[in-house]
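Can you read through this structure? Questions will come right after.
Left out: one protein chain. Kept in place: all the others.
This part shows chain A:
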Amino acid sequence: MAEEKKLKLSNTVLPSESMKVVAESMGIAQIQEETCQLLTDEVSYRIKEIAQDALKFMHMGKRQKLTTSDIDYALKLKNVEPLYGFHAQEFIPFRFASGGGRELYFYEEKEVDLSDIINTPLPRVPLDVCLKAPKEQQKAEATEPLKSTKPGQEEDGPLKGKGQGATPADGKGKEKKAPPLLEGAPLRLKPRSIHELSVEQQLYYKEITEACVGSCEAKRAEALQSIATDPGLYQMLPRFSTFISEGVRVNVVQNNLALLIYLMRMVKALMDNPTLYLEKYVHELIPAVMTCIVSRQLCLRPDVDNHWALRDFAARLVAQICKHFSTTTNNIQSRITKTFTKSWVDEKTPWTTRYGSIAGLAELGHDVIKTLILPRLQQEGERIRGVLDGPVLSNIDRIGADHVQSLLLKHCAPVLAKLRPPPDNQDAYRAEFGSLGPLLCSHVVKARAQAALQAQQVNRTTLTITQPRPTLTLSQAPQPGPRTPGLLKVPGSIALPVQTLVSARAAAPPQPSPPPTKFIVMSSSSSASSTQQVLSLSTSAPGSGSTTTSPVTTTVPSVQPIVKLVSTATTTPPSTAPSGPGSVQKYIVVSLPPTGEGKGGPTSHPSPAPPPSSAPSPLGSSTLCGGKQEAGDSPPPAPGTPKANGSQPPGSGSPQPAP
């Protein structure tokens, strides 16, 4: 009560000049100074008086702010006509008109087009007052005796607001209030349903995700198989989707190539599952996959590790997504195309990203190649030449350029072969495509030869569908053993079309841990033979790409092989594995009837070769099913692994070759 704060009194008085101004506006020109003074005193006093009354209305209105209506009421209290409406900011003069002996004074107002007013959209109706009440509390009160609580206790008693029902109820000293944005307008939001996973499902989810990213390839294969085939996973779909997108986010940063590959295989498996409806989750998956295509760096040692395979694989995934989910409303394909083109066109884009962009575009089909890639071939060729022929700047750039070049050649050649009339003239190519011309020319020639070859085997065209997947095997291959980077490379390169394979080999030598690999070549008898032959090339080729390649290449002309990495079993390599840290990799080369008119590459069918035993369909060529059994069927090559799991190629599952 002591005098905490001294009274602050304002003796503010209106300046007498303002009286003069007011008087003049009323048409009173000469006003005496003395009069002005008296007027200011009086007016100031009255204004203060009104303000004090208005404060009273504010207090009674239980407000902290004075409003204009308070002043209106205060005026009314004094029997003064309150101010109605608004005043114009500027003085509106009367206009005068006369005619016909009459005088007319009027405000000049501009004409308003009524239709404008009518057509303007109505403003939003302000929200009505509503009472926000804690319903549960009412019930609580009705049913159980009230528990009362101490101020300190936080959440006790029936007052605890729950979920959305929680209202500004405060019982515990903290009021929970509806978010101010809409002021608890009686919005009817659809209640958010929470899908609880059963305990079994939780266990399953845990097992699957652990297996998918774990180190045991066998388990992973099983898990992926499960994802790709089990019905009833839809409840876990959002979680898988989040798992993948989060996983990619984290592992890209850490450059963990192996995990990225695992995750992409999960995507593949999810897409292969016919019972899942992925569309709702594409928004989460696409960014993840795209990241794996175009990220500047995906692995720790870009010069050594084969991240190209991952890019290829992911590019194929994106193409598949586009094919499945792109509609005119969501425009997925055009958006993706735009993204790729943009990053490719950019001068500063690093070679890795460049590679990814081109791969992504190329996978989208011939039309895209024709319209987007071919026109830029010359330009790109110059760039590549600049790196390859120019002074050695960095090995990484060189490798990148090399990869881009082969990528371009691989994809463009078949297209060009179709587009251009047969006589392939080196000079014409050079003229049109610049430095890439000669190489292109030879590729085109090769492509033509192959096409011609395949044309002979028209009968077998049943496999056409599988053509686009030749590379699939690649991606499967990346099942790395415990050591990701080195291992990856090997299989990846294997699956590449021959030429690339070779080149990859060339680059590969420094591989740290070439695991002993076994190749099983399953060649299905070319015609409609129901049985498939399994050729096991049991050459354990420790990292020696050359040995492996040779059989493959040899088979190319007649039988097109699918090279498949069966398993990376950590069992001790049988014999030769010198440097390998002990992982045995088995490659199963399934050679299908060379129906695929496949462009250059072996039309290796991505999907796991059907095990002879399990294959339900009599047609050997048709059903290609999981590698699991298949592996089991090839006991000889897999000595150590109890059950050699064909690393089932995640890539191919869905499209089954037509019988």
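The rule we apply is simple: a residue touches a chain if its C-beta (ideal position, glycine included) is under 8 Å from a C-beta of that chain, and two chains touch if they have at least 3 such contacts; residues count from 1.
Just so we're on the same page, contacts and distances are computed from a predicted model.
Enquirer: Can you match the unshown chain of the complex to its UniProt protein name from these: "RAN binding protein 10", "GTP cyclohydrolase 1", "WDR73 protein" or "Transcription initiation factor TFIID subunit 5"?
Expert: So the chain that does not appear here would be "Transcription initiation factor TFIID subunit 5", according to UniProt.
Enquirer: Give me the chain A residues in contact with the hidden chain, please.
Expert: Where chain A meets the chain not shown: residues 1-7, 9, 11, 41-42, 44-45, 48-49, 52, 56-57, 59-65, 67, 69, 73, 77, 79, 126-134, 137-138, 141, 145-151, 157-159, 167-175, 177-178, 180, 183-185.
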